[in-house]
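What follows is a single structure, and I will ask about it in a moment.
The other protein chains are all here in position, but one chain of the complex has been omitted.
A and B are the chain letters, set down in written order, and residue numbers restart from 1 in every chain.
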Amino acid sequence: MTARERIAGNVANYVDERTGAAAWMKKNLNKVFPDHWSFLLGEIALYSFVILLLSGTFLTFWFDPSQREVVYEGSYQPLSGLKMSAAYASTLHISFEVRGGLLMRQIHHWAALFFMVAIVVHLLRVYFTGAFRKPREFNWIIGVGLLTLGIVEGFLGYSLPDDLLSGTGIRIAEAIIQAVPVVGTYIAFFAFGGPFPGEAFIPRIFTVHVLLLPGIFLALITVHLMLVWYQKHTQYPGPGRTEKNVVGYPLFPVYMAKAGGFFFIVFGVTTFIAAVASINPIWLYGPYTPGQISAGSQPDWYMGWLDGLVRMAPPLETHAFGHTISWNILIPGLIIPGIMFTGLALYPFIESWITGDKREHHLLDRPRNVPNRTAIGAMALTFTLIALINGGNDIIAQQFHLSINQIMWFSRIGIIVLPPIAFVITKRICISLQRADRELVLHGKETGRLVRLAHGEFVEIHEEISPEKKWLLTSHEQSGALELPEIDKGGVRRPSAIRNKLRSRMSQANAEVAPKVSTQDLKEIEHL
Amino acid sequence: MAHEIEAIQDPGIPAHVHRKADSDPKEAAKAERQVAILFSLSAVGTILFIVSYIAIPQDVFVFVPIMGDTNAHQLFLGLGLALSLFFIGMGAIHWAKTLMPDNEVTVQRHEFKSSDEDRKEFVKTAKDGAAAAGLGRRSLIKRSLGLSLGLVGLSPLLLLRDLGPLPGDSLLKTSWKAGTRLVTDPGDRPIKPEDLEVGAVAQVLPAMLPGQDHRSLSDIGKDAVLLIRLRPEDFNLDAERLSWTHEGIIAFSKICSHMGCAVALYEQQTKHLLCPCHQSTFDVTRAAKVLFGPAARPLPQLALTLDADGYLVAKQPFSEPVGPSFWERSS
Partner (left out) sequence: MKRLSKYRRHRAVAPLLLIVALLGIGTTFSVASATPNNSALALARSAAIEEGKQLFLKGCSSCHGLNAEGGGIAPSLIGVGAASVDFQVGTGRMPMADMSTQAMRKKPVYTPEQVAALAVYVASLAPGPEIPGDELLNYERDGSVAEGGELFRNNCAMCHNFAAQGGALTQGKYAPTLMGVEPVHIYEAMITGPQSMPVFSDKIITPEEKLSIIKWIKSAEAEPALGGASLGRVGPVTEGLLVWTLGIGILIGVAVWLAMKAR
């Protein structure tokens, strides 16, 4: 035994005597993880979170979360001698006097944007492959919670420097709070410690941004990862992969090296972008005062769709019995987002109700094989994208010499008309892709080589695809629609008949697919 | 063909394909060198980072294509750090891909559902425990427990009462009173009608009270006013609102009636006000009537008159609350 082995053995012994670690280490170091690039999207979010913690802690050593008024005496001349809040002044100090301060600020903000982008692309991957089905519904709900909290955390974060752009965003947030019926003004006055903007808001959101929400994130992310660990990751269908196994690489050393390496990649790319691209140049925005505004004011992208919804809302307000309800604020600001996030969180249960499928699923779906789900996803994406585009309508108008009024009307009509069109188009594309898969299995791949037969006919040679590919294209399930007859075999009318009618209709729509290749099909072509 | 047509079967995991580095030691050594180069590049990056921090002054600018004149200290610090991190990652991944075993391993999943025996025992333990606690039988305990927990849960909420004052009439009032002078923002200069030409606009605040040397942002957030001069014949107002103007000069609250942004964008030719937040458009000639966008109410108009010295003053406070709507707003 070498000296190194002896020391390692002693350490291991020391720890194991106190914790019994060897048993679970042995099991977990060999844990198998499937390898596909699309499984790394959630990791981008996880690593961005770590980067946010590290860079954020650095920033808290210099940031002063106070709204008390100070006179600027730092090195940035265009603001010299101006009155501003201590929060804004300390952010200027970090940007211009602290070495590496501006870099850290930019790493932190770019990492926040990456965090949200990664969550969204990860959500899209999980959604379109059906990874949210049993037993992973709970993890899906945690994920939707992380998305929602991420939006709030980002908003609070970029509001901390108290600059003109983010202060405008807080003004709008306060108007939403104030518009809530009955209790709105009270909640707003409690949150702000008085009328807007007051002097209490920045210190309070600092606590939420730095302590409360990161704590909740840590807990949720831990549970999220533990569930993936315990339930084992899903895998794409393919040769050798079944619902009952996991095919991949062991944690130690391969996965650790790749995943650990990927952390450094994410950190490195974020730092690179922070080094070459400016983000949130608060010194140009100026300190916040409610009497000023800039043309082209937008929130960060992950709130842009909310801004777009608010912009396109019809000017509806009800005045009755001495009270006002601002539908023009409540509908786009609270009601529609509430419906969207609730629908998103409940989607696994909605889908299992429609399909009647209560089994565990560990093999992912190819999106084309679930046309209805894919089309619903495309519909939701179209809706969000139109709202997002409308959120930037003044920037778009200025860049491309268009009219904000025309873009607004396009969005108002488009957001109702375009999603159903996207649904139909996507579903049709999925079904035709399924038909193309059928063709591949039955007739093989087109090679582009033409042969002239003796009697003059030209045919294209088709090459049979590999057995692995054949398996991939036919291994998916196609259970038909649910059988929910209104009158059962005994002649008794089912209770909840209306609900069942809706369910059976949605189930039928869901089951609309191009039938996959069956043994019968194979027999038929053999005889041609 | 004569053989039986079978349904398509799972052909099983494809045969393992060996990498060059698996069979050829020279290739393995090459891969090892590549990994070493990547890790060394990271070290170079760290050195660049340290040197930049120490040696590059913070006021040096270099020209970089696309980026323009960039702060050298910031750029090289960032590039150094980025390189040092990125190449550790590249090195580790390349090492895993080329040299670590890439044989796929298959592991069986186990069912999550506990065995029937475990389930029966769990149910028994739960039921026995519940029976031992006696909650089911002793409804007096159950009800009083519920009461005490519910009440203690409410107590922290009470502690939050001092987060802020009650709204009171704060949202209904501004600093504008009868006789308050309009002053320029910034500058605090009082304004005479002849100071404004037709087509001119002025950002305006109420004059500070005697002894006041400072305005709070909360006051500015309610008091900010926009002063616009048109020709008197441009107005399309009823008699009362017309009496609130003076020689073609009209004043509106600058705080948008939608969500409170500053509505300061005045289009001189169309005589429209545009709020840049959500594109609500207001018609100045018709008392800021909403023409487009999500705002539901016109901007409140401030009644103007002249004081004894000929300066513009408010005739009376705003006739309605300024800013966004709220539940207690009656109109």
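Heads up, the rule we're going with is that a residue touches a chain if its C-beta (ideal position, glycine included) is under 8 Å from a C-beta of that chain, and two chains touch if they have at least 3 such contacts.
None of these values were measured; they are calculated from a predicted model.
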Among A:Leu40, A:Ile202 or A:Ala313, which one is in touch with the chain left out?
A:Leu40
Touch assignment to the omitted chain, from A:Phe63, A:Phe128, A:Tyr285 or A:Tyr347, lands on A:Tyr285
Looking at the whole complex, which of A:Asp300, A:Glu317 or A:Asp365 touches the chain that is not displayed?
A:Asp300
Hey, which of A:Val152, A:Val269 or A:Ile465 is the one touching the hidden chain?
A:Val269
Please identify which residue in B:Leu196, B:Ile250, B:Ala288 or B:Val313 touches the non-displayed chain.
B:Leu196
For the full complex, which residue in A:Asn10, A:Asn28, A:Thr57 or A:Ser80 touches the chain that was left out?
A:Ser80
Subunit B positions in touch with the non-displayed chain are 17, 19-21, 61, 66-71, 74-75, 78, 89, 93, 97-98, 102, 184-187, 189, 191-192, 195-203, 228, 262, 264-270, 272, 274, 276, 279, 281, 292
Subunit A positions in touch with the non-displayed chain are 35-41, 44, 77-82, 95, 102, 106, 110, 113-114, 117-118, 121, 164-165, 258, 261-262, 265-266, 269, 273-281, 283-286, 291-301, 304, 392-395, 397-398, 401-406
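Everything that follows uses one rule, which is that only the chains that are shown with their structure count from here on.
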In whole angstrom, how far does the Cα centroid of subunit A sit from the Cα centroid of subunit B?
18
Using the touch definition up top, name the residues of subunit B that touch subunit A in the complex.
1, 5-14, 53, 58, 64, 67, 71, 73-75, 77-79, 81-93, 95-97, 100-102, 104-109, 112, 160, 163-167, 170-171, 185, 203, 205, 217-218, 220-222, 224, 254-255, 258-262, 264-265, 275-280, 290, 292-297, 323-331
Per the touch rule above, subunit A residues touching subunit B in the complex are 32, 96, 99-100, 102-103, 106, 135, 168, 171-172, 174-176, 178-186, 188-198, 200, 231-232, 239-240, 242-250, 253-254, 257-258, 260-269, 271-272, 274-276, 288-297, 307, 310-317, 319, 322-326, 328-329, 332, 360, 362, 393-394, 404-405, 408, 441, 467-468, 470-471, 474-475, 517-519, 522-523, 526
